[in-house]
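What you see is the complex with one protein chain gone and the rest in place.
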Amino acid sequence: MANHSNTIFSRPEALYDTVTHYCPGCTHGVIHRLVAESLDELGVRERTVGVAPVGCSVLAYNYINCDFMEAAHGRAPALATGFKRMRPDMIVFTYQGDGDLASIGMGEIVHAANRGEKITVIFVNNAIYGMTGGQMAPTTLANQITTTSPNGRNVTDTGYPIRIAELLATLQTPGYIERVAVHTPQHIIHAKKVIRRAFKYQVENRCFSLIEVLSTCPTNWGYTPGEAIKWLEDNMRPYFPLGCFKTPDVKEVR
Amino acid sequence: MEQYEVMLAGFGGQGIMTAGQLIAYAGIKEDKQVAWIPSYGPEMRGGTAYCTVVLSDTRIGSPIVTNPRCICVFNRPSFDKFGPKVKPGGLFIVNSSLINVTSDRTDFIQLLVPANEMALKAGNGKAANIVILGAFIGASGVLKYETVRETLIEKLGKKKEYLDLNLQVLEEGYNLALETIGQKDRV
Partner (left out) sequence: MAKILMKGNEAIAEAAVKAGAQGYFCYPITPQSEVAEYMSRRMPELGRVFLQGESEVAVGNMLFGAASTGLRVFTTSSSPGISLMQEAISYMAGAQLPAVIVNIMRGGPGLGGILPAQSDYFQAVKGGGHGDYRLLVLAPSTVQEAVDLMMLSFHLADKYRNPVMMIGDGMIGQMMEAVEFPDEYKEDPLPPKDWDLTGAKGRSPRVVKSLFLDPVKLEDNSWLLHEKYERMKREEVRYELYKVSAKNKILIIAYGTMARICQTAIDELEQEGISVGLFRPISLFPFPEKEIKKEASKKNIQTVLTVEMSTAQMMEDVERAVLGAKPMAFFGHTGGIVPTP
């Protein structure tokens, strides 16, 4: 038997062999893996620089095995811009949550996208501030209860949740923007293709890309991991439709 | 000469800054220490423009000069504003084409130069700044006429027809100053 064994599944080289600090049922680990697999498959890990955000994934550099910078809250696209402009031969990605990217970092992401920076942005949308303890985010759904919207998000007072993928897709500058989810195996398989494609566009020096990933936060949502998956399916998916919103390949627009 | 300060003032667009820079360039050619200080900010967008040039044989201290040795005014507001600031014993060059008054002060030399008329007569009213530049060189003697002429050729030499006109009015301004106040009374 031993002589005939084939490895059909293993840890990507771009992922460290370590235990993460993420909560049970959180999908950050899955998204990290998809990023790591993409870097491995494209053979770019050794010329990649990641930019970690402020938020739960602040320690992403402890899990993803490549050079890293740690940004100030929301500024990852600015760091990525500075780096990529100086070293266009390297692969640069940011990994940001919704508080980081859609709130304090809104200016930086819009302008990085509009300049068409040849970077890849992994935008993890779980509709809440995770690390600071479950406060309302720009992506928090209407009536969703958070620690700073204890009676549910009141949209007449705080506005409606921001759809980042749609918003950035309005820019004239070419780019690749798609929203995916990672709450079921099928979705994960598709998300992997999309994330890999986003990196591939960068390897080909084609365009800015942003992949919005719908993600769970059982801890701060107050659900079990199983309930969180159902909550995402029932509540987030209707408001944040999955799909490609912008692509440099015209034929791929749905 | 230890130090000589000249201020040029007028409307934006009258070539004030350029004339000042030409003085500074010529100063470098004569191995002088130079500093050119512009007015800047909202007023440079269409309003009053002025600059000061400091020329010195030794290290220049303060680039800010309260009472320059020479002030060249190109328009009436500058005449009113800067006339009182000329250093006693100094030189006040007035563009009499656009300023129809003269200073009551008797403690300096006042030189009236119809700069716009002279420039227009030569073919282009825009060269009034060079007329004044010529007059300044003639009246002050602080820089050699030849040096300034060379500077003009270097800096404004791209378009031959303008250069010839500029050189002509430079000479006319210079001669006017010499004829008016004479070689020995230079300030």
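Chains here go by letter, A and B, matching the order in which they are written, and residues are numbered from 1 within each.
Quick note on the criterion: contacts are C-beta pairs under 8 Å (C-beta built on N, C-alpha and C of every residue); 3 or more make two chains touch, one makes a residue touch a chain.
Because the structure is a prediction, the values reported are computed rather than measured.
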| item | value |
| --- | --- |
| Visible chains in contact with the missing one | A, B |
| Per the touch definition above, residue among A:Ala80, A:Ile128, A:Leu141 or A:Met236 touching the missing chain | A:Ala80 |
| Interface with the undisplayed chain - residues on chain A | 45-49, 51-52, 58, 61, 65-72, 75, 78-87, 90, 107-108, 110-111 |
| Residues belonging to chain B that touch the chain removed from view | 21, 24-25, 28, 33-38, 40-42, 59-66 |
